[in-house]
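Apart from one protein chain that is not included, each protein chain of the complex appears where it belongs.
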Amino acid sequence: MNSTANFQVDVVIPTQTKYLHLIGSIGEHIGKDLEDFSGDRNALAYHLNLVLTEATTNAIKHANSEDPKDTVRINIDIQEQELIIKVYDHGQGFDLETIPNPDFDQLNESGMGLFFIKTLMDSVTYTKSGDCNVLEIRKLLI
Amino acid sequence: MNSTANFQVDVVIPTQTKYLHLIGSIGEHIGKDLEDFSGDRNALAYHLNLVLTEATTNAIKHANSEDPKDTVRINIDIQEQELIIKVYDHGQGFDLETIPNPDFDQLNESGMGLFFIKTLMDSVTYTKSGDCNVLEIRKLLI
Amino acid sequence: MIVTEEKTNGFSALFVKEERIDAHNSAELKNYILHMIEQGKVNIIVQLEHVRFVDSSGLGALLSGFKHAEAKSGRLALSNLQPQVLSMFELTRLNRVFEIQTDLQDFF
Partner (left out) sequence: MIVTEEKTNGFSALFVKEERIDAHNSAELKNYILHMIEQGKVNIIVQLEHVRFVDSSGLGALLSGFKHAEAKSGRLALSNLQPQVLSMFELTRLNRVFEIQTDLQDFF
């Protein structure tokens, strides 16, 4: 039997930054539990913590619909060879292609979140899905 | 605005004890985030960690259908006044009413899990639900 | 399960270096203690300073060690419990079974 069987986590949180710790920790634990991953599991754990934190922060900060009952949904699907994170927001959306990488010679206080996500994971897309937007992040586990 | 808005966590794990840490930690974080809870939030965090760990352990150990692809689903629903945990298993089930409290004068190595759940939470039921069983645990947050 | 063992004043001190004891690692702790007792180390103090969380199977592992040590006229005691871990012993009244000290040194 494969020691890292498929599993799923689905979380719906209010748009409040106090929940970032919960979301990040879930990513950290998942990384540490992926016993079949041949790379550095502690690094993977940190990276999943970071990527989930950054993606959720963006959904809270940039896509807040001003409705105090607005929520962010985070879905994590761990398959044998791949981990798929989906973060759903109810904001006005944005065009991922137009966001440039940070200028490393003159770094800015902000604008590093998507850079981390793109650098540490294998693919990232942002699309409309029904009445919300979904940031989909994939990481190969082989 | 209520600072502890409603939120939900839904996790599906393989029947392996290595995932207990993840499930327990989620409970611990939720407890610490419940800013409206008037009682001791650190104690609540420990209790949710414990109750989720015990309930998931039972679903893994006593209800394992021998199928390596068997899973346990854990659902946590945080509402304004109440927290509801549901743990779904695919085993043969059991009758919660027939399980006695531990004999404190002659304690046994096992049989303390349900005692913790009943003592620390406000209500517990175990019922059939479709093709699975569900242990439902409620804790008032007022 | 990370544990270390030390011999002090005729006792074997067992330091549990895990933050969490649950059904994933409690069988290992139980077997470790039973193995110590089989080797003739029947007076054991389990030092729990690092343990932030223990579930019913963890309590069960310690209770099993207690009973086996007693059966060989030894004893198994506990030290350095974090407050929330101690409260698990109180809820199950296991604090009346185990001798529990604030610090390992308090046994001597």
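A, B and C are the chain letters, set down in written order, and residue numbers restart from 1 in every chain.
Keep this in mind: a contact is a pair of C-beta atoms (placed from the backbone, for glycine too) under 8 Å apart; a residue touches a chain by one contact, two chains touch by 3 or more.
Small disclaimer: the values here were computed from a predicted structure and weren't measured.
Asks: Among the chains you can see, which ones touch the chain that has been omitted?
Replies: A
Asks: Using the touch definition from the top, which of A:Asp67, A:Asp95, A:Glu109 or A:Asp131 touches the missing chain?
Replies: A:Glu109
Asks: Among A:Arg41, A:Lys61 or A:Arg138, exactly one should touch the missing chain; which is it?
Replies: A:Lys61
Asks: Could I get the residues of subunit A that touch the absent chain, sorted low to high?
Replies: 17-18, 20-21, 24, 42-43, 46, 49-50, 53-54, 57, 60-61, 102, 104, 107-110, 112-113, 115-116, 119
In this text, only the chains that are shown with their structure count from here on.
Asks: Which chain is the middle one, judged by CA centres?
Replies: B
Asks: Taking each chain's centre as the mean position of its Cα atoms, how many Å separate subunit B from subunit C?
Replies: Once rounded, the distance between the two centres reads 26 Å.
Asks: Between subunit A and subunit B, what is the gap in Å from one C-alpha centre to the other?
Replies: 27
Asks: So the centre of each chain is just the mean of its C-alpha atoms; given that, what is the distance between subunit A and subunit C in Å?
Replies: Roughly 41 Å, centre to centre.
Asks: Going by the touch rule set out above, which residues of subunit A reach two or more other chains?
Replies: none
Asks: Check each residue of subunit C and list the ones that touch at least two other chains.
Replies: Answer for subunit C, listing residues that touch two or more other chains: there are none.
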